[in-house]
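Working notes, beginning with the structure itself.
Selected chains from the complex are presented in situ; the others are not included.
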Amino acid sequence: MLKVGVVGYGYWGPNIVRNFHLGPDSRVEMVCDKSPDMLRRVNKTYPDIKTTSNCMDVVTSPTIDIVAVVTPVWTHYDLAKKALSNGKHVFVEKPFTSNIEQADELIELAQKNNLQIMVDHTFLYTGAVRKIRQFIEDGTLGELYYYDSTRVNLGLFQHDINVLWDLAPHDLSIMDYLIDSRAEAISATGQKHLNGHEDIAFMTVYFPNKVIAHINVNWLSPVKVRTTLIGGKKKMLVWNDLEADEKIKVYDKGVRINDNNTVYDLLVSYRSGDMWAPQLERIEALKAETDHFVDCVNNNKKSVNDGHAGRRVVQMLQAASESVQNRGEAVRL
Amino acid sequence: MLKVGVVGYGYWGPNIVRNFHLGPDSRVEMVCDKSPDMLRRVNKTYPDIKTTSNCMDVVTSPTIDIVAVVTPVWTHYDLAKKALSNGKHVFVEKPFTSNIEQADELIELAQKNNLQIMVDHTFLYTGAVRKIRQFIEDGTLGELYYYDSTRVNLGLFQHDINVLWDLAPHDLSIMDYLIDSRAEAISATGQKHLNGHEDIAFMTVYFPNKVIAHINVNWLSPVKVRTTLIGGKKKMLVWNDLEADEKIKVYDKGVRINDNNTVYDLLVSYRSGDMWAPQLERIEALKAETDHFVDCVNNNKKSVNDGHAGRRVVQMLQAASESVQNRGEAVRL
């Protein structure tokens, strides 16, 4: 039974605490938050969990095995470093760190101390993403053409980061998981209207073999959209994460070009067949993820969303922010 | 009663012929197409309209007042020039020309000969775009923040141009009409998978005063999407052109920031009120447009979608194509 200490009990913290606390092989020992109000809530819901406002109590506790860092991104590096230095495995919110240097240092420290890092790329554990991964692996989609995600809503929850760092990590981690090759370059554009950070932004990621990805993120949208189009040579799919059922629709549609023709007389043929919405696993993704991390720590397994995956996402975010400053000029990775 | 000659009876030509022929002050005199099949169709439907496979018959006809050019874009310049040189007013498909130089030359020629040019930016005459224009003019939306359009479907109809030149003119002409200021710079990205032209592309247009526009066009989408989000300081709207009714939904939603706070303690307040779908004028946009052109010619009026508007769209397309080659590097206009 691994003991977990959780730092941060804000928006997402309660979910982390619940899942680690009710997991088959883990229990939360202590929760840290600077707000006495939040700690009172912990006490009320979990009378058996200790609370503190001093994060050092968590990272230095001799009985804690895993420290979960559920705080704003600019604090991740410092807290994770303290935890790793004290021999704790680290579960950390996305995005992993504020820059690549911090990520590199944490990865190295973990390796030296033989500790594990998991970055909370929750979406990788959803039934939807697992199904898409399967469709790519088993050749259902065929050669990949593009990944195009729209992730917009009304909400300016973050004050220290722009909309890319807030919303794009979801898609970047999903792409990192789905696409076998590594991103080569990034072009991004955006605009700041309110608080000095981009509140609307668009990001293009170039992959090898003509695979292209695009992410549209926006804090100023009147409607919530969570839709991703994925196009392959054999099939194409639409993933609408807001649908209660039928989140993924696979279309037997495509285009074929007859190359023997002259340029103004190409023979284009369209294929338009059935649509199919596969039944998805109904699991709580976060529970699958925290259980898996505990298993990784216990049995020395490797997760797909380790520190390296977290670093790749940070690298893409950093490149995107740089590109936005230069109005879309691509940054090579 | 103005006489119209139409060159090109392909996908869109029949609509042009029908509207000019049934207009209150115009009649189609002659239709030209290189395909005998198409001409037979003209004969069957309109026994009173002359047909020819030689475009010179149209542009030199002494009785024709207006020549409508409904052919692929690479032929526009040559046909329009012939028509203008022979003293005909010109109605030409979008995009106006293949490059700015051609547009400039045609505009100059028309001016010299005291002739009118209308570029077929049909969407400007829809009830939806007229209503949005009204919401901007009367201050309903407030200061404009962004215009974000997704225009995707399965279809590779064009062989001489990429997906930007095929689908983006709709949005570029709409933006040109809705936004009072002129675009400053363009960044675009995209990828070619099939026939040597970009089949998926993304375009960001920078306007003064932090107004930003984005266009997502794709020939390889399994589903058809025609959705535009427009965000203003006071209200935001969603225009879904595929809805039979309720194409436009106006949301009384917004974000307010209290500037007096420190950076990590900003007071963000959200406003979330009613939604409202205004009744739109039910007109055939193309009929309104062709009638208006006839009125412009008859009474020497000026249309919003004249040669200058057509040129601005071509300029943006040209900049976008250049930017795509340089992976998003912005092109100043």
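Letters A and B mark the chains as written, and numbering starts fresh at 1 in each.
Note that in this section a residue touches a chain if its C-beta (ideal position, glycine included) is under 8 Å from a C-beta of that chain, and two chains touch if they have at least 3 such contacts.
Remember, it's a predicted structure, so these values are computed and weren't measured experimentally.
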item: Homomeric complex, total chain copies (2 given); value: 4
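One rule holds for everything that comes next: only the chains that are shown with their structure count from here on.
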item: Distance from subunit B to subunit A - Cα centre to Cα centre, in angstrom; value: 38
item: In the complex, subunit B residues that touch subunit A; value: 145-146, 148, 150, 152, 154-156, 159-160, 185, 187-195, 200, 202, 204, 206, 210-212, 214, 216, 218-223, 229, 231, 236-238, 249, 251, 253-255, 257, 263-266, 268, 270, 272, 323, 326-330
